[in-house]
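Every protein chain but one is kept in place in this view of the complex.
In order of appearance the chains are A and B, and numbering begins at 1 in each one.
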Amino acid sequence: MIETKTLPTSYVSQPGALKTSSGHTLRTDEMIINMGPQHPSTHGVLRLEIVVDGEIIVDVIPHIGYLHRCFEKHAEHMTNYQQVIPYCDRLDYCAAINEEHSYVLAVERLLKIEVPERVEYIRVIMAELQRIASHLIAVGTFGIDAGAFTPFLYAFHDRELILNLFEMTCGARLLYNYFWIGGLSHDIPPQFVDKAKEFCTYFKPRIKEFNDLLTFNEIFIKRTANVGVLPKDVAINWACSGPMLRGSGINWDLRRDDPYSVYHKLEWEPKVGKGEMGTVGDVFDRHIVRMREMEESVRIIEQALAAIPAGNVQAAIPKRIRPDAGEIYARTETPRGELGFYIISDGTGTPFRVKGRAPTFVNLSVLPEISRGAMIADLVLIAGSVDIVLGQVDR
Amino acid sequence: MEAFQNLGFWGTLLVTVVLSALPMVFILLYALVTIYLEMKVAAHVQDRLAYMRTGWHGVLQPIADFIKLLQKEDIISVAADRKLFILAPYIVFIGTYGGYAAIPFSSIFIGANIDLGAFFIVAVSSLVVVGILMAGWASNNKWSIFGAVRSAAQMISYEVPTVLAMIVGVMITGSLNLQDVVKFQAGGIQDWVVFGGPLPLLQKLLISPFTIVTFLILFVASLAEVNRTPFDLPEAESELVQGFFTEYSGMRWALFYVAEYANMFLVSAVAVSFFLGGWGSPFGSALSGPIWGFFWFVMKGMVLIFLQIWLRWTLPRLRVDQLMYTSWKVLTPFLFVCILGVGLILVL
Partner (left out) sequence: MSAVTTYFNNIWLALSSIAIGMRITIKHLFVKSVTTQYPDAKLKMPERARNRLYVNIDDCIGCDQCAMACPVDCITIETIKSTPDQDLGTTSTGQKKKLHVSQFDIDIAKCCYCGLCVPPCPTDCIVMTDVYEFSEFDRRNLIYNFSIMTPQDIEQAGQKLKKAEEEAAAKKAVAAAGAAAAKAAAAQAPSQAPPAAPAPAGGTQTQPPSTPASDAPGQAGKP
């Protein structure tokens, strides 16, 4: 683990004697509580050390590293670039396709190869389906944090249908190894287009039902409005991305502002929080941004399904992946934010360095800033609204 | 009870013990049924099946759970305050069970036919607060203390709406003795206090809005008394693991659990007795009698329990300050208005 703190065994109140890592001096009537690595509501193994005065939070110190699996070290020891893709899957296991997309984009740019149009369209469809699946987990577990157990089950019912689509295409439900450098591992089966259209028609009323049950429930609104407000300047200074950034009112989406694949050929728009129920940038805004992004993803999928060109998805896959020596940084918009891969190649078939810039790692670092002054019940919601997946935080 | 007056000391003692154990038997059977009902309703609301393998559709599951809990290891942490830790579940259960003494299950059975029935119930169920604080403190766990203190604050503040709502019922029926309250509404569904009681039609029409609102408020306050969603912050699973009974396992936990269900039925029973006619049949004299009375009483109680379960699986939970706000600034003022309204209409 990253650091250990030792407190005196018999606590004698000494004003000014104890300092937290953020420099605050502990006053004598404060309590240090541990929301430990095993906890029903920290989404994964995250330890939050909370300095609390009654119910009001004075400081939060997140401790991470419980799920560090040496992704970058593994990447340096693979025999070729293709073998790194299963490891990329396992970074953010809730949105594996988006992780793969970022990595293959980086390697394809390094190799300077163009993939067929069909591959790009299918990649967009899969990425948006995965975005819906990932947001369903995010809003479902967010409901559980707030105390509503039922919307989680409804969200997972819909997620099962998406995973069935993936299983039909590449054989796996969660960790796909589907995007290959230069193409895809399998072409979509003949029944995929119809089944995907069916899903889109089925899913739109389900979003509305979910909103009626949870999002516009007055109790939920009262719990989430004006809580955990992330001001615009703080969001930009702390390099937040994804729904956290857009929830604070900043209209920045990498699919439009740093375009990749065929997003520029489809009609869609990023969703931004407007402070409908409280302040701009509160927890409710991030939640509603995720709900609206799901609707927008359905729109993208329907357009892409109608426009897939014919082609061979394996035409551009190189026999030997040996990029010239050089470096590249490529980024995509995953459901949790900007995921970037910085790859240094030394001219051989093995990467010299692969660094993953995890969006949740950066987003999590803003947690202490936005939760000072909130209550413990609010902290659970704020941590849930950051939408962390510890696999991506710790890599 | 009146029939057993001249049995001598030992006879009376034996009869007393047997009769006081009857609600315990009822509670155990009812708890088994309600645990099953809660899980099944929760499952079907969420489009899934719950227990299916123990017995037909899992009806034997609560018994299996009970046997499992019996044989669990009794873990008491070394740093816990042992005496208080062991005593706490009993106090919570006694606080709940004591209230059963004054509930009229049927026309022939009421544990103690005292003239202060409702007051007695409210007083004895305050013991639960003491038990919860003991459990939270004795666990020597910061999260348990959080849950216990929140729970104590919640229960104490929601006793005010509960008592005020009962006052409305008392004003209309004229007695604190629950048996008399129920007998007062014995004329069938139109005589129930929630529809105004057995009063002339004009008064009834004027009083009904107040009594309906009072009944709803009593129901909401009773949810808070029992720590059920949307007021289950003390045992908020996603924050505090299990709140004040985090450290309890095995049979001690089972005692808390049964006490929670017993409390659910207790508050439902009070609401039913005051507002829904108790053991009186909705059809007046048809389908009434001692056994029928028991049946109607349990049915009405189960309807309210179903409502509690339904709400639990629909709503998110309120935060502690919002809970307090609801109690003091919403429920209590509305009840004052209702008391004023009912009083005026009864007097005029």
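Basically, contacts are C-beta pairs under 8 Å (C-beta built on N, C-alpha and C of every residue); 3 or more make two chains touch, one makes a residue touch a chain.
As the structure is a prediction and not an experimental result, all values here were calculated from the model.
Interface note: of A:S134, A:T150, A:S261 or A:T334, the residue touching the hidden chain in the full complex is A:T150. Between the chain not shown and the residues A:L213, A:L305 or A:V354, the one that touches is A:L213. Residue-wise, the contact with the chain that is not shown comes from A:N177, picked out of A:N98, A:S134, A:N177 or A:T279. Across A:M31, A:I61, A:M78 or A:C200, the single residue that touches the chain missing here is A:M78. Seen from chain A, the chain kept out of the figure touches residues 78-79, 82-87, 89, 150, 154, 157, 160, 167-172, 175, 177, 185-186, 189, 209, 212-214, 216-219. Mapped onto chain B, the interface with the missing chain covers residues 41, 43-49, 52, 310-311, 313-315, 330.
Just so it is clear, only the chains that are shown with their structure count from here on.
Between the Cα centres of chain A and chain B there is a gap of 44 Å.
Across the interface of their complex, chain A is touched by residues 42, 45-48, 142-143, 146, 229-230, 232-233, 236-239, 241, 313-322 of chain B. Residues of chain A that touch chain B in their complex: 31, 33, 39-41, 55, 143-150, 153-154, 157, 213-214, 217, 219-220, 222-223, 375-378, 380.
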